[in-house]
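The other protein chains are all here in position, but one chain of the complex has been omitted.
Showing chain A:
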Amino acid sequence: MNVLWLQAAGCGGCTMSLLCAEDPDAFETLGGAGVKFLWHPSLSVETGTEVLAILDAVARGEIALDVLAVEGSVARGPRGTGRFQMLAGTGRSMLDWVRTLAPLAQNVIAVGTCAAYGGVTSAGGNPSDAVGVQYEGAHSGGALPADFRARSGLPVINVAGCPTHPGWVIETLLLLKSGAFETSDLDVLGRPLFYAQHLVHHGCPKNEFYEYKASAVELSEIGCMMEHLGCVGTQAVGDCNIRPWNGEGSCTRGGYPCINCTGPEFEEPRHPFTETPKIAGIPVGLPTDMPKAWFMALASLSKAATPPRIARNAVASRVEVPPTIRKPRGGA
């Protein structure tokens, strides 16, 4: 299976993250499974005219394209021309290239939230008029129309994340290679369910603090960051705390909030990223699938029941009070 990888208007961080794959590394895993880069801008030897020859051969149908992977959002500006990103050496915009190549590909993968939904490149006033490959924010229809389907019949597969976890990209490619990937394996926003069926909350080491709403008030405190510090791990999809990052990391393990980087429009939360919006002192935004009345009732109850150990640790920068140890009965 060949993969043509294009870097559109993004930061290149999803490729850098891909190189963090381990045991075995990204090259070993992909190569060993028969996934080859037809061309990748950071990794392949071909440059300049050699790349133009590959692109031309794909465009003319002389090379059958298995996967088109687009990293970064697609700039439509200025004034709909796409000239905020010209693919160097080609005199054509990336917008034009994506629209040309996507219909030729067996499958199209949007690697990262920029490519999926527009992402950070579309933040603020969206200066470059950037969109995702098949979405504009949460709305279907981006650089490619809402009804686009790759030759396989699948829509664009949104491997969203900022950056993407290396495992998400690799497993998507290997599932495609195995032929075991269907539309039903995607969530309603086109993300692979194998990671989008989890919440960042699952496996978060701050779960005990969450249970009691024992909250960190300032960054660097180890309590739950939902109440004050903008954490939306109970609403954001991702298996970040089930399979960690770079060894044993995740955002919440690193002491900072989940900002829902796998979701459309995460770049514009309409409040500071590290501050929870509140109405009358009550946080806006509920854990996914939780009825509001129950959440309020349980939160006030559990807050009242918070053991002193948990309350004190929540606002400390490290565990100050360890759990009480009850020795087994009997024995000496």
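Keep this in mind: a residue touches a chain if its C-beta (ideal position, glycine included) is under 8 Å from a C-beta of that chain, and two chains touch if they have at least 3 such contacts; residues count from 1.
Everything below uses one rule, namely that contacts and distances are computed from a predicted model.
Choosing from "Cytochrome C oxidase subunit I", "(2Fe-2S)-binding protein", "Nickel-dependent hydrogenase large subunit" or "ABC-transporter", the protein name stored in UniProt for the chain missing from the display reads "Nickel-dependent hydrogenase large subunit".
If you put the hidden chain back, the residue from A:A130, A:A196, A:C224 or A:A299 that touches it is A:A130.
Take chain A: the residues that touch the chain left off the picture are 7, 9-17, 19-22, 25-28, 31, 37, 39, 41-52, 75, 77-79, 83-90, 120-121, 123-128, 130, 162-163, 218-220, 240, 244-257, 259, 261, 267, 272-275, 317-318.
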